[in-house]
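Here the complex is missing one protein chain, while the rest keep their positions.
Labels A, B and C are assigned to the chains in the order they are written; within every chain, residues are numbered from 1.
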Amino acid sequence: METMQFDVLTISGAVLLIATFGIVATRGFMDWLNAYRYQSIVLSGVTAIIGYVTGIWEIYIAAGLTLVIKSIIIPKVLTYVTRKLEIEFKLETNPYVSIRASVIISALLVALSYFLIQQIPFKSDQIVNAYLPVSMAQFFIGLFVLVNRRTVLSQVVGLLIIENGLFLFAMALTHGVSLLIEVGIFVDILVGILISSILLFRISRTFDSLDVGKLENLRDD
Amino acid sequence: MDSLISNLTILFLLLPPIVGAGLVTVLKKKRTIGIITICTASLILVQVLLLVSKIVSEKTITAFGNTFYVDSLSAVILLSVSVVGFVAALYSKNYMGRQYDNGTVDDKHIVRYYQGFNVFLLTMLVVPIANNLGIMWVTVEATTLVSVLLIMLYFKENAIEAAWKYLIIATVGLSFALIGTVFFYYANINANTSEDAMNWTGMVHDAKHFDPNLVKIAFVFILVGFGTKAGLAPMHTWLPDAHSEAPTPVSAILSGVLLNCAFYGIIRFHIVSSASIGPEFSSQLLIILAVVSIGIAAASIYFQKDMKRMLAYSSVEHMGLISLGIGFGGLFGIYGAILQIVNHAMAKPLMFFASGSVNQKYEAKAMSKIKGIIRVMPVTGILFLIGGLALVGMPPFNVFLSEFMILSSGFKSGQFIATSLVILFLVITFAVFLRHLLKMIFGNPLSEMKKGEMGKLAIIPMAILCSLVVIFGIFIPAQLQTLIHNASTIISGGGFA
Amino acid sequence: MVSNLILFQISVLLFLGGALLGLLSRNSRFSRHAIFVPSMIGSIFTIMFSIGVITGKPITWMIPNAVPFFDLEIFVDGISAFFLLIIGIVSFAVSLYSIGYSKEYQIEKRTAALGFLFNIFVLSMILVVSSNNAFFFLVFWESMSLTSFFLVIYDHDKEENLKSGMTYLVMTHLGTAFIFASFLLGYIQTGSFSFDSFRHGSAGFPLFVKNLVFIFAFIGFGTKAGMVPLHGWLPKAHPSAPSNISALMSAVMIKIGIYGIIRTIFDFSGFGVSPDFVWWGMLLIVFGSASAIVGVLYAVVERDIKRALAFSSIENIGIILVGLGLSVVFASFQLTAFAVLALVASMYHTINHAVFKGLLFMGAGSVVSATHTKNIEHLGGLVKQMPWTALLFLIGAISISGLPPFNGFVSEWFTMQSLLSSHHIPSTILQISIAFASLPFALTIGIAAATFVKLFGMTFLSKARSKHAIHIKEVSRSMILGMSILAAACVLLGVVPYLGTSLISTAFHLSSQPSSPFDSVSIQNSSGKSFANLSMPVVVIILSSVLVAIFGFIRVLGGNTKKTAYGTWDCGFGGLNERMEYTPTSLSQPIRAVFKVFFKPHNQTEKESFGENPYLLKTVKIETVVKNIFEEMLYAPMVSSFVFFFDKVRRLQTGKINAYLLYIMITLVLLLLFVRLSNNV
Partner (left out) sequence: MYDIATIVVGIIQVLAMLALAPLLTGIIRKTKARTQKRIGASILQPYYDLLKLVRKDEVISDQTSWIFRACPWVNFAAMATAAFFIPVFLVYTPFGLVGDLLLVVGLFALGRFFTMLAGLDVASSFGGLGSSREMMISALLEPALFLSIFVVAITYGGTNLSTMIEASSNSSFLPHPQIIFAAIGLFIIILGETGRLPFDNPATHLELTMVHETMILEYSGKSLAMMEWSQSIKQIILFTLMVNIFVPWGISSSILFSSLAVGFFMFAGKISLFGIFVAFLESSVAKWRLFRIPDLIAIAIATSMIGIVLCYL
């Protein structure tokens, strides 16, 4: 039973990682969005598993919220915003590191996160054991996407990956901190996405582009 | 049981900005909303002063069942928030009025500005009094979001760019802070399944039983996370952009107190970490980042062309100094660091206000176009000069004392290399900062400049700050001394060796 | 009898009052008096209490916790009082002078700020010397630097002044950093910032701490004193300031650097009788000699009267340091008598330099305010139009050149005797090296005389070289009076060295004290015979009686003869005019040529031609310039290496958000790896 449960946890973690890789490996905006939606669905599934394993019913609410907000509302908002844009933005033209290389780097980041987490005591808590490195890897991959990509949209997606990682992380470690704070975090994220959408809109209006390369006026050299 | 009184105190403290924001939304009259905001800010100031005097005598106040917890450390931050909020509200009236007359902003912008201003104050008031670290994180994140809105108030190119960078970097950073927070929480529930595992008081209480490795990793995340928001190098990169592009009163708040609020987070976790694994680990990291910050700030100021960017880098330097003081530890180091928080909160807004007035007068932000301020606007010029001298740590102004204490503690704690480096950097900062400043203040103005100040309402907030800067250089009220001393005791984990 | 402490407090209050009056006063006819009279009275009180301290008991006063954790401790002992006396005398004269001098600024309605800064400047100097706590020492030290900085950039219309002010402020701040470090070492050893605890605890410091304390203080205070190679600010700042301020800065402020070095050596650094400390003295001698020779070499080729005086200050600081260094060397071999001699020499020169340099700067200020130029190329013949200024300046010039019977000679005589006494040191290497150190020292004195021949001669004598020097008036009475006070001091200290030596030996509690003014100063050699004797009063008596005698003799011998005024011999060609005179540049040309290795003189030519044709020249301007090797070899490379570093750092701020995020990522990963690797689980 124990090992069985552990296998489920590990496999679901792996699926989540693969979903994350999907975001790294795609170029078009709609592809990311779909990958993100897919990742969010997996995430809510994972959350449900955590709920099942721990038996805390609040986690199911969180899973539901995730499903609704992350896989439906946020993609909707983003598509709504981008539909209104009148410029060519759909393709990430030239990331700093090529797609191939970024996949490999992401893999290295996963390894790195396993290495870094090793010393944390898991206390035989299998959920933590399975998901902590995965969530950590998600942070790093999200950060890497942010570093690597050159359009404003893909940075938003990078941010979203980090948020997903965060969510998983919080779930895995704390099994739901407290509902109030969870909601607070969710609201923050939502508002954040809203604000970034406004900014997105403004950037495209003002700069006629979503390339962050245009946002280099403020510098010291 | 005075928990009702405590609850009411906290409630009334948080009420004015909420009501203020509501009123601003409803009334929408340019003149009235400015005055309303001044009223809210002064109400807050009065309440905070009362609260602080209470804290001095009672040390701690808890409210709403441990959700809110005010101790001396919080009180120091609250004090800086309320004072700077008040003067910024005063200054806003004049500043936004002029912006309106210029045609830079319209009525809609002003309403949005004052809404944002009130909400911003609210969020910053919650940060230091939240006992629940989750709530603290949420409010810190909320400050980011509100301030992003304030920065991109007029949708100018640079403002949008700055807002974007700020948003992304701060959000990324804060998500690491959340990771750290959750790690600490995890450590706490692993050590002890107490009720208030997410509360700071609970964490400090059980910190001895935390797993050391976990605490170390958690603190790294906290440091990088809140450090990003607090402007510690090399995560400071958003700071010069955001601070220079925001409307001046907002820059003042960002630099003067928001950074403190973020740093407050680091301090809280530093206390927990010290209680758990001893102060060496976190101190070491703080010192490293501090030295890097001060060095980078020193080097960056040299090439600055924009006045407000220069001030922003000076904020990086000062956050570095605060972090250095906390890192060095000892009574002098910690006391100095807290004093530095207070002092910086006075001097930096003063500088921002003065630079705002100068910008409006000269219609330029580039320092090369600004000359002879002291001839054109003598009062502002002198205030600007005093602020600048205070910032670079010249006696008899306030920052000197805190810097002196911090550096002394550096030698005392045996951190010779770090301290020597910092002294070198401070001398460099002194040179490069004053070089820019004096070139603006002295010299001959362009002939077509018309003499004249920017109006009383612009001078008064600066004069208030300036008198504080001067007074605190030679005299610190006994109550504040006690407060800071208590706060230092909290940070050092009770008592000094 | 009013106690010294009350006098001290009164003088502090008077200066504060003067400053306040400066802030409040409107620009009326009497505002200048209102500002400077309090500082005059304050100076008198300063003189009174410092004499009181020297002859009586030290002043101690303390306000506990004036600033959290730091007590304001005032302690005026003999050493402080000695320097306070200098401050009092000079600031009295300068205040008097300023009443007239600041009239020029009244026209531009800026007397008020000048008065405010002036008073605070003097006050902070007084407090620096009196404070007995490292924290307050630094506070007053920095406010002294700050006020003097504002005074330096007082004429901030000129970009150049602002630049010199910046150089000054930055260098002095760097010096402060070193002083701070030195105090911090004391603090970590004793756990207190009070000088008292440094004083008591310093003997127990480990040797390397003692050395470090000394080195840091030496660099820090040396910067303030204008010691080579940290002198870069001095020749810039002093000429930029208004002349009354230059007088104060040069005469008094840089002495406070000397005060700091003395305090450090004898009080804070645990100096004792041990060969361990010989190298301190040698260091002082080496840097002192370097300062002396470098300062005087630049002074002699300088054309700006105030800058020449500033360079000469560097020279004199060098001489003071040589004396001090000798004293340290002697003391560390327990040659007490000679240590006393050298200390007296050094301190005598300190007070002398204060007096004559104050006088000379005020004289230069009078010249500048009358002619509106600092360039002596444009001056000449002022002796006829400003006879008093000329006379007073001449007294200063003779004194500073070290000529009898004025005071410069006395202190230089003492210094030379200390150099000669080096043969008592039980170490051949030291004997020979100190003997060789007298080579630059003597050369300095020789060139100093040349410098002041040039400065006085070119400013006051011969014909006016430009319209600046024609139709000018003698300066106002208060200025003359201010200068006369210091001139009188020059004469007195020269003619009656007893005044100086007894002052110094009482102030410093030295063992040997002269008994009466007419006793000759005497130094014994090893066989008990007189090594050297000097009795200036008798010398003056001989000098004057010889003068009277020869005057009478010649009168008797030659009878009454007629004196006819006629044109200077023009070789019969006629039309001798001011363009045929020697100019300051040509006057110093031989020295420039002899020391060409150092000066690297070269001509800068500017040509202006008519239209396109390069051969039809309208004007040709050739200027002989000397290189400032310190500027080129030391300061410029240092600054540019820093700028290089700054340039690298600013490239971090690329404007690319990706880069910024990368920094965060790298920081995070590095810190995590650090944690991970530091405990190998």
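Everything that follows uses one rule, which is that contacts are C-beta pairs under 8 Å (C-beta built on N, C-alpha and C of every residue); 3 or more make two chains touch, one makes a residue touch a chain.
All values reported here derive from a predicted model rather than from experimental measurement.
Considering the intact complex, the chain excluded from display touches C. Considering C:104, C:581 or C:647, the position touching the chain not shown turns out to be C:581 (whole complex). Residue in contact with the omitted chain (choice from C:449, C:491, C:510 or C:649): C:449. Contact with the omitted chain, checked across C:3, C:65, C:334 or C:522, is made by C:522.
Per the touch definition above, the residue from C:30, C:208 or C:566 contacting the chain not shown is C:566. If you put the hidden chain back, the residue from C:5, C:283, C:543 or C:643 that touches it is C:543. In the full complex, subunit C touches the omitted chain through residues 300, 380-381, 383-384, 390, 394, 398, 401-404, 409, 413, 416-417, 419-420, 423, 428, 431-432, 435-436, 438-443, 445-447, 449-450, 452-454, 456-458, 460-463, 520, 522, 525-527, 529-535, 538-539, 542-544, 546-547, 550-551, 554, 557-559, 561-570, 576, 578, 580-582, 586-591, 593-594.
Please note the rule applied: only the chains that are shown with their structure count from here on.
Here the chain at the heart of the shown protein, by mean C-alpha position, is B. Pairs B-C and A-C differ in how many C-beta pairs touch across them, and the larger number is found at B-C.
Per-chain Cα centroids separate subunit A from subunit B by 31 Å.
Centroid to centroid, with C-alpha atoms defining each point, subunit B and subunit C lie 44 Å apart. Subunit A and subunit C have CA centres that are 69 Å apart. Each of residues 650, 652-653, 657, 661, 664, 668, 672, 679, 681 in subunit C touches at least two other chains.
Counting partners per residue, subunit A has 116, 119, 143, 146, 155, 212, 215-218, 220-221 as the residues that reach two or more other chains. Residues 164-165, 168-169, 172-173, 176, 213, 216-217, 220-221, 223-224, 228, 234-235, 237-238, 240, 285, 295-296, 299-300, 302-303, 332, 335, 389, 394-396, 400-401, 404-405, 407-408, 411-412, 420, 423-424, 426-428, 430-432, 434-435, 438-439, 442-444, 474-476, 481 of subunit B touch subunit C in their complex.
Residues 66-69, 135, 138-140, 142-143, 146, 153, 156-157, 159, 162, 165-166, 169-170, 173-174, 177, 180-181, 184-185, 187-188, 193, 642-643, 645-650, 652-653, 657, 659-661, 663-664, 666-668, 671-672, 675, 679, 681 of subunit C touch subunit B in their complex. Contact residues on subunit C toward subunit A in their complex (touch as defined above): 650-658, 661-662, 664-665, 668-669, 672-673, 676, 679, 681.
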